[in-house]
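Shown here: the complex without one of its protein chains, the others still in place.
Each chain gets a letter, A, B and C, in the order it is written, and its residues are counted from 1.
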Amino acid sequence: MNEFVETLLDLHWHEPKSSYDVVIVGGGGHGLATAYYLATRHGITNVAVVEANYIGSGNSGRNTTIIRANYGIPESIRFYQHSMDLYKTLEDDTGCWIMHNTKGLIWLAHTESAMRSERARCQLNTAMGTETIMVDPAEIKQLCPQIDLTGSGRYPVLGASHHVGASTARHDRVVWAYAQGAMRLGVHVLQNTPVTGLLMDGDRVTGVKTATGNISAGVVMSAVGGDVTQFAAHAGVRLPIRTHPLQAFVTNGYAQGFGPIISDTELLSYVSQTARGQMLIGAEYDRQQSFSRQSSFDFLQSCATKVSYLLPFLKNLRIMRQWTGRCDVSSDFSPVMGFTPAPGFVITTGWGTWGFKAIPAGGEAMAELIATDTTPEIIEPFSLNRFATDHSMADQGSTGTR
Amino acid sequence: MTDISDGQPQVEVRSSATPAGRIVIDNQPIEFFAGDTVAIAAIRAGQHPATGGTLCLAGDCGNCCAIVDSTPWVRTCQTKAKPGLAVLRQPAVGAPALNLTPPKSAVSSPIAAVIDVRHINADVIVVGGGASGTAAATQASADGHTVTILDANEGNEVVGIYAGPTVIVRTPEGMRHFHAHEVIVATGAADLQPACEGNLSKGIYTAGAAATLAETHIELDNALTVTSQPVRIVADDNGWVSGVVTADADGNDVLSDCNSLIVDLGHMGRDLLSRMTDERAVTIVGPAAEHYPLPPCPTSGIVCSCSKVTVEDLDGVWLRGFNELELVKRAALFGTGTCQGGVCMPYLRSFVADRAGSVPEPFTARPISRQLTIGEASAGAYADNFRMSPLHDEHLKLGAQMDRFGGWWRPWNYGDVLGEYWAVREAVSLGDVSTLGKMVVSGPDVVEVLERLYPNNVHDIKVGRSRYVLLLNERGHLLDDGMICRESETRFVLTFTSGGASFAEMWVRDWVETWGLDCHILDRTTSLAAINVTGPLAGELLRRVGVAEPPKFLQHRHETVAGVPCHIMRLSFTGEASFELHHPVHRSVELWQTLMAEGRALGIKPHGLQALFGMRLEKGHVIVGMDTELDSSPRRIGMEWAVKMGKPYFVGLEALKRVEPLPDHRRLFGFTMASPAPVEGAPIYHDGTIVGHVSSSFDSPLLGKAVMLGWIKREPFPDTVTIDGRTATVSAPPFYDAEGRRARA
Amino acid sequence: MPEQLRFAHVDARRIVAKPAAMDAVTWPTGTIALRIADDDVLLIGAGTTDITAITDITVADEHAIISDDAGWSGIWLTSAQVESIALRHIHWPLPPQRPVLAQGLIAAIPSKLWLGPDGDALLLVATVSVDEMQERLS
Partner (left out) sequence: MLWVTCPRCGHRPIDEFKFGGEIPDVPASITDDAARDLDRVWMFNNVDGVTTERWFHEGGCRRWMTLKRDTHLDRVIED
């Protein structure tokens, strides 16, 4: 038996019931992590996670697995740093091997204005306790010998910020770690159960409708990705969300030899090597809103072009597979977490291109919110009503990036 | 044929043809014949082209992948042998090393097209030149269509079918993008491979592969054909097949000796190309579209040969509760190698059907269907389009360090930032501001348009005068800033920032069209260059080049300067008297050279962005996008004076009214402190907590201290803060010439 | 495209006016009117015509914007050159009629391609992008 199989823990499936204290819609990382923390931190186990397809079938299984906290506003740095900390202990906490690997992230600058942004990033990150330091071209070359510092003569590397603690983890295994941990404590996970609507008592949400019957709930949480606008509309909740495709591709496997994650805000692309040796390459999300998960060759072509300037050796590598997820981008590029105008209905969305790295902290905070009926301080800035109160959370330095 | 390396004498060359050349496999030369692929040449020489596994010789599996001319993961069955080709078998365990030697094409910029790329508009594309493809092509032709057949055997490998439908093809001549009306997938059927113990041995061929070998006059040595799943394949110490165990009618194991094993186990439709697209104009015909019976559930050995997944692994994940086809795939990492499930999918479905009791759908097909290198994928694309001012070469001649800013190349400095600064403050300096957005608007409704676009008043701007304006979005947040110059009652010139220019044209056109107002728009950003003549002696320099009476502050007019027609705008971003000379792009060099020559006696020096950023900071001028954030309202940056809330309407007014009663909790302030200036981005502390950050900072040579702009995002706003461990004082800008005397001088 | 293409400055006049007024104009002989949009014409000289010397353009629109437009560089191409460029650098089909203005991305740079009646063509690109264009076409 191979090590990937050997190290999996059991998923305990349960017969569904018609009523739960909490029903979480969406069996991705955020939904399952919330269930896990409800069970482990708050002893709330009468919980169902309802998934339209199989667990991790949405963006949790389609992302590029990067975990980082080098954001541009203190509120985000604090939140994502906490998420990174939770990731570090997740293997011990759950007993599941998630292939967590701290490799550092190098964020390249080719212009003076980009250097200025990276210096600013380092300042604020450091002040918030996140280790991000400026590195010069010689240091970059040491960290990543494969890089062409002239950017093929077109994108000379002036410097970079080095986010030392950035890491990757196997996306599926993060989903399963939370799933098995929650299921072991009695949380029900219902796969292949599309939710078709919400049960309402006036403004209050009292449960969900599914193809196989209604399920009543004390609290319904939406951890839906991709279809969240349509789903929240059942509760009469309007969202500041646009859904865009986000594409990526991998090469065939190669021996380990590429250390850090390389990211570039000007070329809007990033490269890392997976635990299986594949080079994983992505770029910014598609400009137009779309719910399609069809990949495009335009993406492959433009992304391949961008990374080739900086890492010419990549041109030799064989592309194996490309894929597309749907990402929900909020009006101010920050997540939306917390209560909604509909009582009994809470939401976690707006994860854009950075939902994977937020799974532990997002799940932990939403569990606390549900358990205590109070918004935890760490996610207070990300509430849905921030737009009405003129507290939008625009993080310029992190838009269009992973 | 003699035995070489670990091969065995299992083949006989029946052709009397002479070899066409030699290739090198694992440092051993072998001969090949005209038309041979690398795999066939290897088999002819008694070798397995890779490290083992059943060969299909049709590009379906990944069992023949090797490192060919330094590129790993090349399907040797689809690679023509060429004299001197170097083939290395990939490691049996682990993966080939990353080849860090850039290909020749990477030595030059990727911008140079190394791989030929063509976009071809096509009517009907038929993928596959076999019987079903030929039939489909004949029919389409008879229906009056122009048909293109793409056959992998002719070297035209279809990489993927995308929306459009667009068919991406790798050909020996380069990449071809066919934009078709209709695509017919006629890719035929692939042979099932054995899924049993020993199936990674050498010397196993599918029935199709055996037929291909027969066509190339290779006769397999002591070959045996099985038509049902073997119980076990037996191999010798070198990994070559030595026998096969099958079950007889009574279910007893029977061992038969053989040196080559041909497996004829049935087929699966090659439907990957049609399944990877939801394009309606793609149809699938012939054997590719047929439903073949699933093979019996595998019981032993490796099922997914790319990822080396065994039946034991599948059972392992199944017993752990991963009982969905997709979960099994992901947990066992099944079908995620080179063939992408291309040959192993039926076995996975058969396994899940056996355990779950119902037949699952195949897992999602994702592009690409044939391996492509990143270099091939990138061919013909460009990442960016950098623009150059007409003065680019002048800057280089003057020793400028160029930087890209807002999509343009711009002088960052000329090697003497302090000298550039003092030239502006004490003498005269030139700045290249060709990159500014410039637009002419004219029409009966033009005042109405501008009153709606800008939060400031427009109607009271006199002809020949100009005004600084903010541009807001509907959220009441800053998009850009610039000048409005009135040329007549119904004609204005607008300027925008360099970074905002492209967006500004879209913005203005969108609103004018939406409002249905009568107003012509002409964007002149790339038609006009602009030179900013700035400094206390700027007026004198203009007089010396023939401008008898330079315009006064916030005046503008059209006048010929040194023989070049100019639109002169008097304003000030540096804090000194400044004249922007907007002029035709092709006259820019002569104007620049004249000004530099005439200014020599006045101590002229050009200045770059670096000095400019410092000088404007002394004046407290905000740079949109640097000091402002995506959600900065005029109030937050202290520019409410540029907003007339009493106007009946402007873009953003409703939002500003909506948030007006809400508490003001974020604000951009000026700060001063002793030098050295803290790094831009430095956090601002108050009472030990972070309350904001510095957005720009500068060590003012003139003031002898650091001046800053920065955000405080927590109430109540303090009077002193701590930056960089030192005390800074909140101090309302401008820090220099608060009365603006110098700008007006 | 093996040979190095050298673009040169092209003098032009730009007219923005009401579409109906634009339709009614008879452009001076010796000029080529590139109709960018209903309300927008880029007027250039053909052959030896000096467009800057033509100052008597009148359009029946008192608010028309008529100005010199110095922002363009261009190169005349033979039909064979057009074909070769189109094959490699234009992703859209060239219009069949002649003469005609085709505008769109060429080598990923916004361009105007005027296809003349005799098979010759003028490729125009903003002067600020001409270096990129020359590099990409060479």
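We take it that a residue touches a chain if its C-beta (ideal position, glycine included) is under 8 Å from a C-beta of that chain, and two chains touch if they have at least 3 such contacts.
These numbers come from a predicted model, not from an experiment.
Asker: Mind giving the shown chains that are in contact with the missing chain?
Answerer: Touch partners of the hidden chain, whole complex considered, are A, B, C.
Asker: Quick one: say which of A:76, A:296, A:353 or A:383 touches the chain that got left out.
Answerer: A:296
Asker: Just to verify: which one of B:54, B:71, B:148 or B:166 makes contact with the chain not shown?
Answerer: Of the candidates B:54, B:71, B:148 or B:166, B:166 is in touch with the missing chain.
Asker: Which of A:227, A:284, A:364 or A:395 sits in contact with the chain that's absent?
Answerer: A:227
Asker: Using the document's contact rule, name the residues of subunit B that touch the chain not shown here.
Answerer: So the residues of subunit B touching the unseen chain are 162-164, 166, 177, 179, 278, 473-475, 502, 505-506, 509-510, 513, 523, 654-655, 657-658.
Asker: Write the list of subunit C residues that the hidden chain touches.
Answerer: 36-38, 40, 91-93, 95, 102-105, 110
Asker: Across the whole complex, list the residues on subunit A that are touched by the chain not included here.
Answerer: Considering the whole complex, subunit A reaches the absent chain at 227, 229-230, 238-243, 245, 287-292, 294, 296-298, 331, 387-388, 392.
The working rule: only the chains that are shown with their structure count from here on.
Asker: Based on which chains touch which, is the overall arrangement a line, ring, star, complete graph, or other?
Answerer: The chain contacts form an open line.
Asker: Using mean C-alpha positions as chain centres, tell me how far subunit A is from subunit C in Å, no decimals.
Answerer: 48
Asker: CA centre of subunit A versus CA centre of subunit B: separation in Å?
Answerer: Taking the average C-alpha coordinate of subunit A and of subunit B, the gap between them is 20 Å.
Asker: Using the average of all C-alpha atoms in each chain as its centre, how far is it in Å between subunit B and subunit C?
Answerer: That pair's centroid distance is 30 Å.
Asker: What parts of subunit B, by residue number, touch at least two of the other chains?
Answerer: Residues 111, 177, 380-382.
Asker: What are the residues of subunit C that contact at least two other chains?
Answerer: Counting only residues that touch two or more other chains, subunit C contributes none.
Asker: With touch defined as at the start, can you tell me which subunit B residues reach subunit C in the complex?
Answerer: Those residues of subunit B that touch subunit C are 111-113, 116-119, 121, 177, 380-382, 385-390, 408, 434, 440, 442-444, 446, 490-491, 518, 520-522, 524, 526-528, 565, 584-587.
Asker: In their complex, what parts of subunit A are in touch with subunit B?
Answerer: Listed in rising order, the residues of subunit A that touch subunit B are 1-2, 4-6, 8-13, 53-57, 61, 74, 110-113, 116-117, 119-124, 127-128, 145-146, 148, 152-154, 172, 176, 191-192, 251-255, 257-258, 267, 276-277, 279, 281, 292, 294-297, 300-302, 304-309, 312-323, 332-333, 389-392, 394, 396, 399.
Asker: Going by the contact rule at the top, pick out the subunit B residues touching subunit A in the complex.
Answerer: 70-74, 94-103, 105-106, 108-111, 159-160, 162-163, 166, 168, 177, 276-278, 308-310, 312-313, 316-317, 320-322, 324, 326-327, 330-333, 336-338, 340, 366-368, 371-375, 377-383, 403-405, 412, 475, 609-610, 625-626, 629-631, 659, 662, 665, 679-683, 690, 693
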